[in-house]
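Note that one protein chain of the assembly has been removed; the remaining protein chains are unaltered in position.
What follows is chain A.
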Amino acid sequence: MAALSVSDLVAGYHNRPVLHGVSLDIEPGTMAALIGPNGHGKTTLLKTVSGLVPARSGAIRIFGQAIETAMVHERVAAGLVHVPQGDQLFGEMSVEENLRMGAYLRSASEVPGALEEVYAFFPRLAERRGQSASSLSGGERRMVGIGRGLMAGGKVMMIDEPSLGLAPLIIEQIYEGLRGLSRADRAFLVVEENPSRLIGIADRICLMDAGRIEWSGTAAEVAGSRDILETYLGGH
């Protein structure tokens, strides 16, 4: 059974449809990457899956459970985690309060263990735990955003552009980290602009264009397919 299964999803804003029937399956224990030009629905897909944007038609399932009509908080309870674009941290709260908010739906007894895991993962955050989130650097903010998502202990984690605006060294650290988080009962969907970063990390790469998944395959297949690269990604 797929960890996340999206079929024929149609959604958009007001009278402007952005997703024109997106279908996507992510198996447990794998990481899928969503690539493609800006403004073609990657972020909208994530927002529709998490419920911030209502779906007009189509189905969304998490480990078989249909969630397309559920409220946002019900989807979180079902195990879906969405780390949004631009971090969206709680700026006036401390790093630790942000992380605790990530575990909002978990029982209090699970929180200390989850915190320890995230701090072990991003030791930098342990040093900054009392600092307000708004005073952090871009890389640290991203760590809090991802760490806050990890705190939920979810089964499907979607991360919108973990590398956006970060220095290459930090991007490498973050992807290195994500690879380490891979577990048999968990799946990842990562949005990325630059597919070369995903080689050796993502199990599957899905190319999104004009509101549809145009192509999907392994990272090696992307690298081997000059057509795909040249048509959609300007020959990078």
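Going forward, a contact is a pair of C-beta atoms (placed from the backbone, for glycine too) under 8 Å apart; a residue touches a chain by one contact, two chains touch by 3 or more; residues count from 1.
Convention: contacts and distances are computed from a predicted model.
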item: Undepicted complex member, UniProt protein name, chosen from "Acyl carrier protein", "Glycerol transport system ATP-binding protein", "Branched-chain amino acid ABC transporter permease" or "NADH-quinone oxidoreductase subunit J"; value: "Branched-chain amino acid ABC transporter permease"
item: From A:G39, A:G91 or A:G165, residue that would touch the chain that is not displayed; value: A:G91
item: Residue touching the undisplayed chain, where the options are A:H40, A:R61 or A:H82; value: A:H82
item: Residue in contact with the excluded chain [from A:L136, A:A152, A:I171 or A:A187]; value: A:A152
item: Selected residue (touches chain absent from view) among A:M71, A:A120, A:A167 or A:A210; value: A:M71
item: Absent chain, residues of chain A that touch it; value: 50-52, 71-73, 76-77, 81-82, 84, 88-93, 97, 100-102, 104-105, 108, 148, 152
